[in-house]
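Heads up, one of the protein chains got dropped from this complex, but the rest are sitting where they should.
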Amino acid sequence: MKALCHLTLLLCVTLPFFALPAGAVFLDERLEDPAQEARARDISGDIRCLVCQNQSILDSNADLAQDLRQIVRERITLGDSDAEVRDYLVRRYGDWVLLDPPFKMTTYLLWIGPAVIFLIGALLMILFLRGRSGQNETATTTVLTREEQAELDRLFDSDGPGDRS
Amino acid sequence: MQLRFLVPVLTFVAIAVVMWYALFNLNPTEIPSELVSKAAPEFSLEAVPGYGPGLAKSDLATGKVVLLNVFASWCVACMVEHPFFMELREQDTVDIYGLNYKDTPTAAAEWLQRHGNPYKRTGMDLKGRVGIDFGVYGVPETFVIGPDGTILDKVIGPLTRPMFDMRIRPLLKGAES
Partner (left out) sequence: MIAEIGQFVVILALITAIFQGTVPMLGAGQGSQPMMGFASNAALVQFVALTIAFICLTVGYVTSDFSILNVASNSHSLKPMLYKVSGVWGNHEGSLLLWAWILALFGLAVALFGRNLPDTLKARVLAVQGLIGVGFLMFILFTSNPFERLDPVPLDGNGLNPLLQDPGLAFHPPFLYLGYVGLSVTFSFAIAALIEGRVDPAWARWVRPWTLAAWGFLTIGIALGSWWAYYELGWGGWWFWDPVENASFMPWLAATALLHSAIVVEKRDALKNWTILLAIIAFSLSLLGTFLVRSGVLNSVHAFATDPARGVFILIFLIVVIGGSLLLYGIRAPMMKGGGLFAPISREGALVLNNLLLSTATATILLGTLYPIFLDAFTGAKVSVGPPFFEATFLPLAIPLIIVMAFGPFMPWKRADLAGILARLKFALFLALLFVGIIMWWHFETPVMALVGMGLFGWLLFGSFFEWADRIKLFRGPLSKSWKRMIQLPRSAHGMTVAHIGVALVILGITASEAWQSEHLGVMTPGETVTVGGYEFRFDGVETLAGPNYEADRGTFLASRNGSSGVFLYPEQRRYTDPPMETTEAAIRPMLSADLYVVVGEGDGQGGYAVRIYHKPFVSWIWIGSLVMFMGGLLSLSDRRLRLGAPRGARNQTPRTPEMSEAKG
């Protein structure tokens, strides 16, 4: 495991573009029921490998990743739901193991952030466009639809002839 | 009006401050234990051949603060911390229990013979399942266990004297008083 850490370290330092340690094909014992095996793979794909940076346990040949894959399969065979399997791992390793961060106190900002950024940006854009829209200098002879005319009227009303700064 | 043009630089200052802090104070590879202030998980293991009567959850609730050290013969970093554990044992500072993680009985016994046995009891976690219940992800790891068997803290990586003095000694004292 230490060796793996060092490998990751080496890659971090040398590569501008992150390299993941070479994946291998594993001789895992698979579940007989294809639906269960598919579930196991789905869950494993979103569980972060603890000893390798930024890799899911599905893609890692680290020892611990193999054990955790096996545990995921065991829990599924024992009848756990997907959420219960994830919970089982979170109880031991914390939210850190979830590549798909849960929506909770610590991650509200993360999940809502993009929407907030977009809304602020959209607001700025609207303000900018409203401040700038006005009678066109070189009037084109396109026929406006009724909606467009209404939209334009609305904009003119609010802004007068437009900001010519 | 002018202020809005300063938003980018202020955002950057915030990022830079956090980066500065992160550079000196954060360790992205260290994942703190989820089990701190929870009871140790249930387990019962056989001892490394020749090293004590085995280890179970009940052995950890001893009425005083003890250490549970996760080690393995294949673990290079364990050799780094091992002499320090021997010292602790000689000075009788604290009782140390050894959780032998994903090892073979013979290799573990040989390793203890060669480097000395600082452990009061040992348990062999051959399949690594107990380790996973403890949230072990890298060996060595050292758990600090309270008098009632509650996990007080976990040190990831080789334990050194400064780290012991900083993180574990206060816990030992706290339990005494």
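Letters are used for the chains, namely A and B, taken in the order the chains are written, and counting of residues starts over at 1 for each.
Throughout what follows, contacts are C-beta pairs under 8 Å (C-beta built on N, C-alpha and C of every residue); 3 or more make two chains touch, one makes a residue touch a chain.
Just so it is clear, the structure is predicted and the values come from calculations on it, not from any experiment.
The omitted chain makes contact with subunit A at the following residues, 5-27, 30, 46, 48, 53-54, 56, 59, 94-101, 106-107, 109-111, 113-114, 117-118, 121-122, 125, 128-129, 132-138, 140, 142-145, 148, 151-152, 155, 162, 164-165. Taking the whole complex into account, subunit B touches the unshown chain at residues 1-2, 5-6, 8-9, 12-13, 15-16, 18-23, 25-32.
We take it that only the chains that are shown with their structure count from here on.
For this pair, subunit A with subunit B, the centres built from the Cα atoms lie 33 Å apart. For subunit B in complex with subunit A, the residues that touch the partner chain are 29, 31-35, 75-77, 102, 127-129, 132-135, 137-139. The touching residues of subunit A, when paired with subunit B in their complex, are 1-2, 5, 50-51, 53, 63-64, 67-68, 71, 90-94, 96.
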